[in-house]
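Below: one structure in structure tokens.
Yeah, one chain of the complex is gone here, protein chain that is, but the others are all in their spots.
Just so it is clear, A and B label the chains in written order, and each chain counts residues from 1 on its own.
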Amino acid sequence: MEQIHKITLLSDLTPPSLERTWLSAPHPTLPLLATCSADKTVRVYSLTNFRLLSTISGGHKRSVRSAAWKPNTKENVLATGSFDATVGIWRNDEQEDEDEGDGQDRDPEEGWAFSVLLDGHDSEVKSVSWSSSGSLLATCSRDKSIWIWEDLEDGDNNFETVAVMQEHGGDVKCVSWHPVEECLASGSYDDTIRLWREDVDDWGQVACLRGHAGTVWCVDWEGEGGGSTTTTTIPAGGNSSQISAWKEKHARSARLVSCSDDRTVRIWRRQPKDHHQQYRPSDVPSIIRPTGLEEHWDEEAVLPTAHDLSIYTVAWSKASGRIASVGADGRIVVYEEQFTTSSDDPLQTTWTVIDSLPGAHGIYEINHVAWAKRADRGKQADEEVLITTADDGSVKVWLV
Amino acid sequence: MSAILSADDLNDFISPGVACIKPVETLPQKSAQSSENPYEVTTEDKVQPENAPPAQISLTDCLACSGCVTSAEAVLISLQSHTEVLNALDTYPEEDLSHHTDEGTSLENGTHNGGKKIFVASVSPQVRSGLAATYGISEREASFMIDQFLRGPQGLRAGGKHGSGFTWVVDTNAIREAVLVLSADEVAESLNTSELGAGDSPKRPILSSACPGWICYAEKTHPFILPHLSRLKSPQALTGTFLKTVLSKAYGVSPSQIWHLAIMPCFDKKLEASRAELTDASWRGFDDPMQHIPVRDVDCVITTRELLSLASSRGIVLSKLPLKAPPSNFTPSFPEKTLNSFLFSGNFQSRQTLASGTSGGYLYYVLLSFQSRHPNSEIVIQRGRNADVVEYQVVSPTGEVLLKAARYYGFRNIQNLVRKLKPARISRLPGGRNGPAASGASRRLPAARAGGSSTGSANDYAYVEVMACPGGCTNGGGQIRIEDAKQITADPSTDTVLDGASGETNKASPHEQRAWLARIDEAYYSAESDTDNPPGKTLPIQDKEAQVRQSLQYWANYLDIPLPKLVYTTYREVESDVGKPKDVGADTARVVELAGKIGGGW
């Protein structure tokens, strides 16, 4: 009855927090990982030797729920979101010297300095996310609002509130920026996913995705072709004409993945602008005509059921196009997309489960999963790992 | 807490779906309805006043005070509605004032029996603009429409149990004029004192206090703002004080016999009317203060939309009312000739220009007033990061900056203003190190900046006009929406506003909403001063101010009450429980309150 799993444990990160670890955030370029814990600390680990480098503490009065590295910057900057309703900004201009992990007597807080605490949210901050340019930070909270902050980058740690969006009917659990555009996606306790863009001076909702039957815990974007990754992630098993048609369709519309209390993982695709033209009677005065601010999104797929309980995080690999999900049932599930051979539509794809590993952290619920570039000694070129965090505080690194 | 409110009115059973108190968008509706539809409004026949269902409140983008709602506040809002107006009119017969002369002889003591009241209403200019845009009429015609409805023979008087109507309908602009002058005086006074603001003057920068949404937010969330707030009452509040003081004196009646209705563009004004600081307790002296039940200066506030509901519920079609004033002798003159003239002669220039904004124009007036005292100086306007942040400077002919001021509208911008004004944190560096230079090596330690007077720019302002609603008061939460306007345009005689047919599916796009707001703004800016005043006759600003001050002093003398007692108000910090000794009883009460809040409290 022994099942051979494709997902195998590479290492634990040591030493872990002893309390629940909510999330892990791989650095965009360096082999570093930040984890946030209910013990109010953020820990920074090396992904080359899986050891703790620094512990950031004292900034938050309650659990740290979320953290994100600022992209596009020379300095190491972390944003943290806490149950104390504040967002912390931390800077480190020291090089995290990852090879020095063993045996040396390090000051555990070396290099990290608190910059500023952003307050404004009325209740717990659930998620923080930097836009691809690094100039905008989105934060969301149980207070149902999403705030967008601009890092003025004036050397004085000044952040300005750019927008406060309050369309969600319940806690906003997660915010995630599009990998390239300034478009924000959010998932909420109100079972919806909403998309936000700026129009002239005002940020506003451009779409509301309904379909999930429970709290949407997490949303993530598909990677864009171009940018740092040279390969667009293409489904497996296609012939050359399928592949080029796929790339073309792909360039015109973005995809989003979401996971929910309803135990499903769903994929959503934006329809191109000319898709829905609405006819208006001509006697309606022109001042009353609606404009095409709204975007149209379709639910493209529901991934095969693999989880028994709520799914807390879903992550879409920007390198391989695979999707990983984790949740209350303690499973790690990895999915892959393939061209459907039997279909009339050459562009149709199906998602299959590559592997489903139960009890990955024993009896504990898994709160988060993230893809990261493998950085330890055994790595092959451009190999990826999965990093999961659980209720007992443990953080594990997996090969797929 | 006023004694009119008891625990039984408190609806601990507010269903989730209620999100934020500022501003309230819906009237009491049937609890069976899905709370997902905040725009639905029930007709009056569906709602029995005796069994008012739980108040439902939904969110707009005015202020983010989610989770702050208490059941008490929700009830305070739901108790003021168009049904409340009808109840008042039907319960109390109108006092007959027609035989009183201008000197105002006292009414018989017997007026206490039979419960007669003097009904008076005040209307804000944004309400008129909203109606003007909806019905495609001029602002002046909208003014007549409201006047006819509230006061005229074909309006409210045509029906109801007693045929009661409002004796006087006052334009809040009259009192606004006074508030503008007093604001300028307040700023001038603060500029003449030292940096730290000696005496009673608010701390610089002085922040406008006319917006109750802003005030409530500051009191609850950022008490360090309170010393900066202007002490002045808003035009609504001051109009209330004016009406109640003068009428009670002129007719020898208690303020409780005067029923003052204000019609406003938002729901937060209802909260303002309920403030304990805005009652007769603040201007009357009592032999035994404990015995007296405070009487509000403003008894009830309804919004523009609720005005439409009020009309519909009596079967009155507003667009069919004559668009001119009722005959001049239809209702008695306001007592006391000078005060009558102050209130009704409309003897003021139009303050409603693009530069002044749609919220009263306090800032712009302060600038004009200052400029008038510095000949040949210029007002320079610079837009900030969005249309709701504007910086102003008064620059001397030699280029020297004499005064700086700004306008901050909308929650996101208020955040930035508040952050600039926040006192710098005591520099305990939270995190990063266990102590400075612990390791001996030198490292850069950036100072903790949680706001920062280090930026300094906010403290350069002499005055900041702060409004909760982006775009100003014409965009208030109680204004007529484009969806309502469309339906009214399609069929003026139907009870369109009450149908609630405009659900989420019919919701207008942001572009439509912006276009609609622009129409209301246009109506607002095109308002002219009353043509009783010959055009072209504009007094120099300083003369005008002197006139206003004179009138105010006349009023104070008439009442024999010092003017500061009439025009100033105070603010109170909503206390937090941090640092208080653990008191389980108080904690329990707090948790009960928390649990009753929207979304379960935790």
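Going forward, contacts are C-beta pairs under 8 Å (C-beta built on N, C-alpha and C of every residue); 3 or more make two chains touch, one makes a residue touch a chain.
Quick note on the criterion: contacts and distances are computed from a predicted model.
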Identity of the absent chain, which is to be given by its UniProt protein name, from "MIP18 family-like domain-containing protein", "Ras-related protein Rab-30", "GID complex catalytic subunit 2" or "NADH-ubiquinone oxidoreductase": "MIP18 family-like domain-containing protein"
Touching the absent chain when the full complex is considered, from A:D122, A:E295, A:D329 or A:E384: A:D329
Of A:K126, A:K144 or A:K396, the one touching the omitted chain in the full complex: A:K126
Candidates A:R142, A:R194, A:R266 or A:R374 - the one touching the absent chain: A:R142
Subunit B residues that touch the omitted chain in the full complex: 1, 3, 5-8, 10, 12-16, 72, 577, 582, 584-585, 587-596, 599-602
Residues of subunit A (touch criterion as defined above) contacting the omitted chain: 20, 38, 62-63, 65, 83, 123-124, 126, 142, 171, 173, 189, 215, 261, 308-310, 328-330, 358-359, 363-365, 392
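Convention: only the chains that are shown with their structure count from here on.
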Between subunit B and subunit A, distance of the C-alpha-averaged centres to the nearest whole Å: 43
Interface residues, subunit B side, partner subunit A - complex: 17, 19-20, 36, 59, 61, 64-68, 385-387, 411-413, 415-416, 419, 429-434, 438-439, 443-446, 448-450, 452, 454-455, 470, 482, 486, 508-512, 515, 519, 599
Residue ranges of subunit A touching subunit B (in the complex, touch as defined): 56-59, 88, 90-91, 93-94, 107, 109-117, 119-120, 122-123, 142-145, 156-158, 160-166, 169-171, 199, 201-202, 204, 287-291, 293-294
